[in-house]
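Shown here: the complex without one of its protein chains, the others still in place.
Residue numbering begins at 1 within each chain, and the chains themselves are lettered A and B in the order written.
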Amino acid sequence: MEIIGFILICLGILFNFFGCIGLIRLPDVYNRLQSSTKCVTLGTCSILLGVLFYTGIEGAGIRALIAIPLLFFGATVAAHALVKGAYIFGVKLGDKSVKDDYKDAEKS
Amino acid sequence: MKYIALFIIALLFWLLLTFNLSISNIVVGIVAAVATCILFGKHFAVTSFSKLLQPQRYFWFVVYLIIFIWECLKANFEVAYRVLHPAMPIKPGIVKIKIDLKTDIAKTTLANSITMTPGTITVDIIDEYIYVHWIYISTDNPEEYSQKVSGRFEKYIKKIFE
Partner (left out) sequence: MIDFLNILLYVQIALCTFCLYRIVRGPSIADRIVGIDIFGILVVGICAILTITTKRSFILDIGIAWIILSFIGTLTLAKYLSGKKLNE
């Protein structure tokens, strides 16, 4: 059981690493949110699941199990609010963008 | 009815969080749950309780959860490939997709699922159109990409919430 938890924790830190690389490399706000929010959230969920497997059904494991849905919904709603706020604030889409359907809808 | 459902959920949450079945703990939990009901009961979102008691909806929820986790993992590796590739093959943009879900909670669940799948993020919902920022727009055909973004979740969400 401890081995499974250990592997899940390593996998989670690998996902966190990919997300942070994306935070550094990608060109504009929307793409940074794309990679970082979701890779980092999935990685942290994986770490919490690893804690559940490592400790078994005890106080700490149950708390990790509760933290997973909270983190999931919190991160999702926060990412949605940030994307909409950045668009209304006037951050332009990056140079590589090919399409913008939201421009017409926001004015009307 | 609304208040009783919120009371049961709050009490279960407290018992899971402390994970301890002594009498004093349960009494503190009941007091805290009653306080929560009085303060926040009017904001509780569930409106129809007949849907809450049908067992087939829970079955479809479990099926949906498995499919969602699988899609999430697959797309996560795809985003990791795009981030680590030296040339960064991305083609971002905002696309407009038509959905045919009616209730608010179904729309919210679909938007949350799309946001949580790496590669797509929901910007806004206006009436029956949903605006999605997508990291790699592969086709220009609206039907094809709406199938790719929302089609894989929509039929399960319809079975769960409508």
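Everything below uses one rule, namely that contacts are C-beta pairs under 8 Å (C-beta built on N, C-alpha and C of every residue); 3 or more make two chains touch, one makes a residue touch a chain.
Because the structure is predicted, anything quoted here is derived from the model rather than measured.
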item: Among shown chains, those touching the left-out chain; value: A
item: Missing-chain contacts mapped onto subunit A; value: 2, 6, 9-10, 12-13, 16-17, 19-21, 23-24, 29, 32-33, 36-37, 40-41, 43-44, 47-48, 50-51, 54-55, 58-60, 63-64, 66-67, 70-71, 74-75, 77-79, 81-82, 84-86, 88-89, 91
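Following the convention adopted for this analysis, only the chains that are shown with their structure count from here on.
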item: Distance between the centres, which are taken as Cα means, of subunit B and subunit A, whole angstrom; value: 14
item: In the complex, subunit B residues that touch subunit A; value: 13, 16-17, 19, 72-73, 76, 79-80, 82-84, 88, 90-96, 111-112, 115-119, 121-124, 126, 129, 131, 133, 135, 137
item: Subunit B partner contacts - residues on subunit A that touch it in the complex; value: 15, 18, 21-22, 25-26, 28, 30-31, 33-35, 37-39, 41-42, 58-59, 62-63, 65-66, 72-73, 76-77, 79-80, 83-84, 87, 93-94, 96-102, 105-106
